[in-house]
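Of the protein chains in this complex, one is absent; all others appear in place.
Let's turn to subunit A:
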Amino acid sequence: MAAGNEVSSTYYIQHHLQNLTFGKHPENGWSLAHSAEEAREMGFWAIHLDTMGWSIAMGLLFIWIFRKAGKAATTGVPSGLQNAVEMVVEFIENLTRATFHGRNPVIAPLALTLFVWILLMNTLKIIPVDYGPELFKRLGVEYMKIVPTTDPNATLGMALGVFCLIIYYSIKVKGAGGFAKELSLTPFNHWALIPFNLVLEVIGLLVKPLGLGLRLFGNMFAGEVIFILIALLPFWAIWLLDVPWAIFHILVVTLQAFIFTTLSVVYLSAAHEHH
């Protein structure tokens, strides 16, 4: 979409970066937001329908494919879908075995879910940036941002899930007292330094999910913005930049999914370890 003047290109960028928000507006009540301002005014009590819809769709796609392969799984010679699925499962199994020391039947499936789900959500980005918003605009839906991982709510939401598990396993493995001791007596094992330790450790703990979520969001969002900017070029020049960027993004998409998964496993592994 080539933009003639500055206003329309600003509008174009803003439009493509706006989520379809449903929430409680102070004036309009429960409704869809018709502008970025309205969405902002809704505050916390709003939900991004596009983010939720597409992420759940991708999650269901993951579940469907892998459940299908799992049901058909034989110990004989694998073929087609089963082969592909087994490759992913084996990859995740090796990853968890390498980074997670200890026994926990939750970790490997968790890593598999994270990896495949994030990979699928990221992959939506390869779809040209105009398809989602334009198509849904024609259908009467004002905003449609189809890549859930460019929404910080999605990435931080998953990171929050991982964070809850970190807390849960820390307490389960070390006990509430053990966990508290770890927070207050490391890295300096002296009673006078307890407040200092506490601040340091709590920040360290909180940085984990924040970093996890923001890293994925930042990479995906930045990539999305570049795609949108490229789309502002004259239509015959778009492919010159768009194709290399998309090819590069095949790497980014996989790498970010991998990093999120690996770091989650590493954090959970640390949660299981005594200091």
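Details
By our rule, a contact is a pair of C-beta atoms (placed from the backbone, for glycine too) under 8 Å apart; a residue touches a chain by one contact, two chains touch by 3 or more; residues count from 1.
Methods note: contacts and distances are computed from a predicted model.
One chain of the assembly is not displayed; among "Heme exporter protein C", "Iron-binding protein IscA", "ATP synthase subunit b" or "TRAP transporter large permease protein", its UniProt protein name is "ATP synthase subunit b". Of the candidate positions A:43, A:102, A:175 or A:244, contact with the hidden chain is made by A:43. Where subunit A meets the chain that is not shown, the touching residues are 17, 19, 21, 23, 39-40, 42-48, 51-52, 55-56, 59, 62-63, 66-67, 69-71, 73-76, 78, 85-86, 89-90, 93, 105-106, 108-110, 112-114, 117, 148, 151-154, 156-158, 160-161, 164.
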